[in-house]
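The other protein chains are all here in position, but one chain of the complex has been omitted.
Chain naming follows the written order as A, B and C, and within any one chain the residues start at number 1.
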Amino acid sequence: MASRTTHDQQAEPWAASQLAMLERMLLIRHAETRLARTAKETGLPGGVHLSIGQEASAVGICSQLETDDWMTSTHRGHGHFLAKGGDVDTMFAEIWGKRTGICRGMGGSMHVADFSKGIIGANGIVGGGLAIATGAALAAQLDRRGRAAVCFFGDGAANQGVFMESMNVSSIWKLPTIFVCENNGLSEFTVSSTVTAGKLADRARAFGMPVEVVDGNDVRAVASVARAAVERCRRGEGPSYIEAVTYRIHGHLEAEDLILAGGSYRTPEEIDIWRKADRDPISRFRDLLAAEGLCDPETFAAMDDAALEQVEAAVAFAEGSEAADPDLARQLMFVGGEG
Amino acid sequence: MASRTTHDQQAEPWAASQLAMLERMLLIRHAETRLARTAKETGLPGGVHLSIGQEASAVGICSQLETDDWMTSTHRGHGHFLAKGGDVDTMFAEIWGKRTGICRGMGGSMHVADFSKGIIGANGIVGGGLAIATGAALAAQLDRRGRAAVCFFGDGAANQGVFMESMNVSSIWKLPTIFVCENNGLSEFTVSSTVTAGKLADRARAFGMPVEVVDGNDVRAVASVARAAVERCRRGEGPSYIEAVTYRIHGHLEAEDLILAGGSYRTPEEIDIWRKADRDPISRFRDLLAAEGLCDPETFAAMDDAALEQVEAAVAFAEGSEAADPDLARQLMFVGGEG
Amino acid sequence: MTRKRYTQAINEALHEEMARDPKTILFGEDVALAVFGDTRGLLAAFGPERVRNTPICEATIAGMAVGAAAAGYRVIVHMLFSNFIYTGFDAIANQMAKLRLMTGGQIDLPITVLAVYGGGASQAAQHSDSNHPVLMNLGGVDVLVPATPADAKGMLKTAIRNNRPSFFLQASGLGAINGDVPDGEHLQPLGRAAVVREGRHVSLISVGSMIRATQNAAKQLEKNGIDAEILDVRSLIPLDEDAIVASVVRTGRAVVVDEARDSCSAASQIAAVIADKGFSALRAPVKRVTVDNMSMPYAPNAEAAVFPNADDIVRAASSICQPESVQA
Partner (left out) sequence: MTRKRYTQAINEALHEEMARDPKTILFGEDVALAVFGDTRGLLAAFGPERVRNTPICEATIAGMAVGAAAAGYRVIVHMLFSNFIYTGFDAIANQMAKLRLMTGGQIDLPITVLAVYGGGASQAAQHSDSNHPVLMNLGGVDVLVPATPADAKGMLKTAIRNNRPSFFLQASGLGAINGDVPDGEHLQPLGRAAVVREGRHVSLISVGSMIRATQNAAKQLEKNGIDAEILDVRSLIPLDEDAIVASVVRTGRAVVVDEARDSCSAASQIAAVIADKGFSALRAPVKRVTVDNMSMPYAPNAEAAVFPNADDIVRAASSICQPESVQA
């Protein structure tokens, strides 16, 4: 996580790392809350899938990664992007469809990518990142520099065959792939348990890789299993599977109510349970750090304000930027690469 | 297996069923041995993949099926076709490319199918039958007549994601699918263990279905696990996984030497081990039946001769038949089905 | 006739055909809650045996359609966005399109695949493909792109009821349009193009989603003294070559409008048909208005720059209708 370095100056590296995680979760939460508001109020060019409630998984995993480790993400990718060190300004500009966007407005929410940070990208295809991460892991193995390739995917994606294929290849070649299943119990508007046989973790076990099922709303727990998996990668010991059990608070996408037209796939009560302070990954971690004396209410408020400010600055940046270059797509496809 | 009915007149149904299995294995062996010879001597229109050495798996499984149970097969499908009650005359005519062929010459060796016998067909796509069998199992479930859908596939095919997907769907819907992995240790010219992580059976276990790994050259053992799986299907209890450990004696396809051009992926010694009388599924079963007093040498010789005769009659039938209708493909695609 | 939205017309067709034949089943991801509204109410009406939410596994969904159809059912499958057709493509291209031929005609495959296609809504590259050309080349599946609610209903009912595998592709831009739909049983034969507007100077041949841009273009052209005929092809496989050629014989000029990428597009196929069978009537080059060889960019202005619009059609038509030649 790139923000770790901003805390290098602090006396206590562990405390700094904890605050950095909290900071990054706040940034993700505020960024996505703002996206929800904008989607509702003025609209955004395309749809957005928010990961509100799932921040601990993105941040816990990425806290153990270096900038040059690889990462692939999903349609629900803003959190992964920011956790891996992506920049909120250029992410917003991308979602707003501007030429200052990280993908120059060509990709949008579902395709945010930043290769300079190892972010291969979000993906509009459920399961689309699995084999790509495995390919990046192959590159990492050939590079012999101890890099890892993390693949985020959902419990819905775990029913795509490419999940098993990629685990198989990663295992036989001992690739440094880390399979991170964010199990939020939902696949779009379907309750995953109705379409999923057995335990997902057993699928990974069948390929002989170490498996950890972890409370995905406990950022420290996630970071700890991630550390072990990353170390395996660094030592060339092969892939790991991590399942972060979590929940998405918002709809599948922000236009959900319109699509459902009165139908529903979960109850408000269910959502409320996960909204509680002792379940929410941020308030939970905040309270823990407070109890440990690492983050008093003033420090937290200051961090919260800073995140909010950063997000508002990003909105201003996006709104103030020029629209995408309408000729860029053509240029990208027909110029360059001929070698 | 259709031939079971030919023994209805016998006093001892169990003994009859045993002889029927032996008979069917002999038919397959002679049919494929003849195909090998013809491929070498005069050539066949297309390539053939032979299952010599694997007859017990095809026959053991299909001995427990009724004509209206469904079955999908592989590129190595002659044995499955004959075991499920397919007719050797029309199969040969098909491979010879004749209009009397079971697919009127349109499909050839890799696509032999006979819907009147529940044989959905061989398949040129590795893993291609898995989802099709699952769909047939869905139909069987809706029919409520207790039918099963058997899917044969190889250990190489087990690395296709569609294998896991199909097991997942079969499990959640409790479909009467029977996944039969013929594990011969080889995927084309690759030793499967070099490209396969973990145990295949564990993949099936992860989906919560009963698993049996069985000596695939012991026809009685195969029949016995098949019986249990079929009964589960009949009772609506859902899918099963059976792994028949076996070996293919011939090359991946009959033109193998030409393709390999001196290269090799196994030793002659390895092949010899599986050729031995105590490993070969036919001689082994013959000796067992002899020891049990169910098949004396004369009976066996008579059966053997009968199979050989049947095969030669099939060759004559194929050779004597008219070439395929050259206009049929066009007719099939452009006429009919408009409904 | 009742005025209905396109999506409603589809929904009605699904309800009617499932009621008509109890061996008709429907499955796909999230069909119970009807992501696009088209499968709404089916679960309640026909129960969880015949209407099933699948896991996310397009390869198996498509393969199961083949298996269930081969085993005697009439299968409707929803693939959501047409980009996800690629994810299930093996079962489509290698099995669905070929099984009838390979088995010597032992079976029919009454399968109807639903998917929403096309751009225009900033859904970006992976949710905006117009991939009817890829399906048109498979050689064993019908490809339908109705442009009106009436055709949507009539053609979908025909496709479900016949015994051929077909892809029923709904343009994402057309889902909300309204139109008159015949009440009760309405079966539209496939492979028939429709003359939507008669004209003397040029044939604008529209594929699926492009109908509105084409109609707008015709209005603009009229102001410039060019009287355009509009042909809505409706069905791509089978393709109504006779109607296409007949239109060109009437006008002598053709512009083919297709949201697909140009290379091997439906537009190119239609242009090729005209260059062969309509050649003697042709008085000018056959123009294509299509998308360049690329996927849809996300930003609205960048997408608009790539997306075929009425101006593009007017420009193409004008380039082959010189005032003097039009008067001739």
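Convention: a residue touches a chain if its C-beta (ideal position, glycine included) is under 8 Å from a C-beta of that chain, and two chains touch if they have at least 3 such contacts.
Just so you know, these numbers come straight off a predicted model, no measurement behind them.
Novice: Please work out which displayed chains the absent chain touches and list them by label.
Specialist: A, B, C
Novice: Of B:245, B:290 or B:329, which sits in contact with the chain we cannot see?
Specialist: B:329
Novice: Of A:49, A:104, A:232 or A:250, which one is in contact with the hidden chain?
Specialist: A:104
Novice: Taking the entire complex into account, which one of C:17, C:90, C:151 or C:229 touches the absent chain?
Specialist: C:90
Novice: In the complete complex, the non-displayed chain touches which residues of chain A?
Specialist: 70, 72, 101-107, 111, 113-115, 120-121, 123-125, 128, 130-140, 142-143, 149, 161-162, 165-166, 168-169, 172-173, 328-329, 331-333, 336-339
Novice: Need a quick check: the contact residues on chain B for the chain that isn't drawn.
Specialist: 45-47, 94, 97-98, 101, 103, 105-108, 110-111, 123-128, 156-157, 159-161, 187-190, 194-196, 259-261, 263, 265, 323-330, 332-334
Novice: Identify the residues of chain C touching the omitted chain, counting contacts across the whole complex.
Specialist: 58-59, 83, 86-87, 89-90, 92-94, 97-98, 101-102, 124-126, 129, 131, 133-134, 136-140, 236-237, 239, 260-269, 271-272, 274-277, 279-280, 282, 284-288, 291-295, 297-298
Here is the rule we go by: only the chains that are shown with their structure count from here on.
Novice: Please tell me the distance, in whole Å, between the geometric centres of chain A and chain B computed from their C-alpha atoms.
Specialist: Roughly 46 Å, centre to centre.
Novice: With centres defined as the mean C-alpha position, give me the chain B-chain C separation in Å.
Specialist: 41
Novice: Please set out, as single numbers or ranges, the residues of chain B touching at least two other chains.
Specialist: Answer for chain B, listing residues that touch two or more other chains: 161-162, 165, 168, 172.
Novice: Got the chain C residues that touch at least 2 other chains?
Specialist: Correct list: 54-55, 57, 59-60.
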